[in-house]
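Structure in structure tokens, see below.
What follows is subunit A.
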Amino acid sequence: MKGSETSQMNIKTFKGGVHPPHAKFTKDKPIEKARLPEKVIIPLQQHIGAPCEPVVSVGDNIKVGQKIGEPKGFVSAPVHSSVSGKVVAIETHPHPIGSDVLSVVIESDGKDEVFEGVKPYGDLDSLTADDIKNLIRESGIVGMGGATFPTQVKLSPPPDKKIDTVIINGAECEPYLTADHRLMLEKPENIIFGLKAIMKALGVENGYIGIEDNKPDAIEKLSKLAEQENNIKVVVLRTKYPQGGEKQLIYAITGREVPSGGLPMEVGAVVQNVGTTNAIATAIKTGMPLIERVLTVTGSGVKQPKNMLVRIGTPFKEVIEQCGGFNGTPGKVIMGGPMMGLAQSSVEVPVIKGTSGILVLTKQDAKMFEPRPCIKCARCVDACPAYLLPTRLAHFSEKAMWDEAEEYNALDCIECGSCSFVCPAKIPLVQRIRLAKSQIIAKRKKK
Partner candidate 1 sequence: MKIWKDFIKGLWEENPTFRLLIGMCPVLAVTNAAINGVAMGLATLFVLVCSSTIISLIKNLIPSKVRIPCYIVVIATFVTIADLVLAAYFPDIHAVLGLFVPLIVVNCLILGRAEAFASKNTVTRSFFDALGMGLGFTWALTFLSIIREVLGMGSIFGFRVLGEWFTPFLIFVLPPGAFITLGIIVGLMNTFTRKTA
Partner candidate 2 sequence: MRREYIRMVVVLMIISLFSGAVLAQTYKVTIPKINENALRKQEAAIIKVIPGAKSFKEVSKDGVTAFEGLDENGNKVGMAFIAKSGGFGGIITMMVGVDMEEKKLAGMTVLSHLETPGLGARIQEDWFQEQFKGKSFDDGFVVKEDVDAITGATISSTAVAKGVKDSLEKFLQVFGGEY
Partner candidate 3 sequence: MEALLLFIGSVLVNNFVLARFLGICPFLGVSKKVETAFSMGIATTFVMTLSGVASWLIQNYILVPFGAERFLQYVAFILVIASLVQLVEMVIQKTSPALYQALGIFLPLITTNCAILGLALLIAIKQYSFIESIAFSFGAGAGFTLAITMMAGIREELQFADVPKPLQGAAITLIIAGLMSMAFMGFSGLIPM
């Protein structure tokens, strides 16, 4: 019980934020391996950055882990097949991010044959920092918390930026989601292993794993393992949204503020998600690139909420069917958590690398409230973890006052949704600010 004692004494957090209901219905549900899909749709862009070019053609027979998309730029990541079978089409297909994306459609042959090139990279000690970065790139690993930023890019800071801290984000502050929690419970050694690999890749001495205090079991498990390592610490975080926001996490753990408009590396920190860390560990240990991920299927609209290990490219529909299907008519299907997830207009979209969960809400729960006039209660101001004035920004956005919005630091908004969540008038603050951000960026590009 040593872990919990420290947690009581030393809970860290950030300023601002909100307390949405946890709704973590699936936290005690072990990760379940999903059925092999019959057909996968693998988008050639599952990351921030340039899309991949297909390196297979229609009719090709391919195997699990075989590369099917080659990245075209530095900020990019390759894409691999998640099943063995035949390429039936390379065409644009709806993508959970919104726009249609060129995707490779593969029909599974059911054999699940592993590609010959997939073999373990060997012991961590035998790998150099560059080896690790290369294998991460080759494995197509991207930030799996949802941002999908290519991981090796994060691990290759420019030489003038000295990185001294690696933080593993196990906060999982989004309500409903438990994928990271389960991963920490079921694969704790992978997390530690992955963290060590990242620290080695960056040549960093300090590793932290930040976990919210509503996951005492994970804290305990990882603390025990961390005790055996002399430079890894588990940090207990207050359960508050958005504790897992990169900048908030760095602030909570190191007390450093990432400069406005800057990246974490500017304060010497790199943050990696639990899922990403696990993927790195898996890649090193087995050589298997990123072809599957753990996600939480949950919400009032599914019959049996679960944590599942799903192959990339499986359509949402199939995943939901394995959880007992819809509970009545679904109102909203969301990729990710309820605070930052993306609402989907179709369940035909595939699971991608950044799909941390599929949240289905019933018609009832998906009901939207009519916005009321702002009463300037300033709850959004209190909640904003970036210390912005959301109500003001939303007003500027409404009146197309983009210059003023820029002056009021609209670009510092992390779109965490705290303001919209607390707003008693139910004003779509985040959406308004997002619009302002896009307009400001468009205006800057013009210049």
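Convention: a contact is a pair of C-beta atoms (placed from the backbone, for glycine too) under 8 Å apart; a residue touches a chain by one contact, two chains touch by 3 or more; residues count from 1.
How were these candidates chosen? In short, all candidates are chains of the complex that A comes from, given by their letters.
This one's a predicted model, so the numbers in the text were calculated from it and none came from an experiment.
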item: In-complex contact partner of subunit A, selected from candidates 1, 2 or 3; value: 3
item: Touching residues (chain side subunit A, partner candidate 3) in the complex; value: 373, 395, 398-399
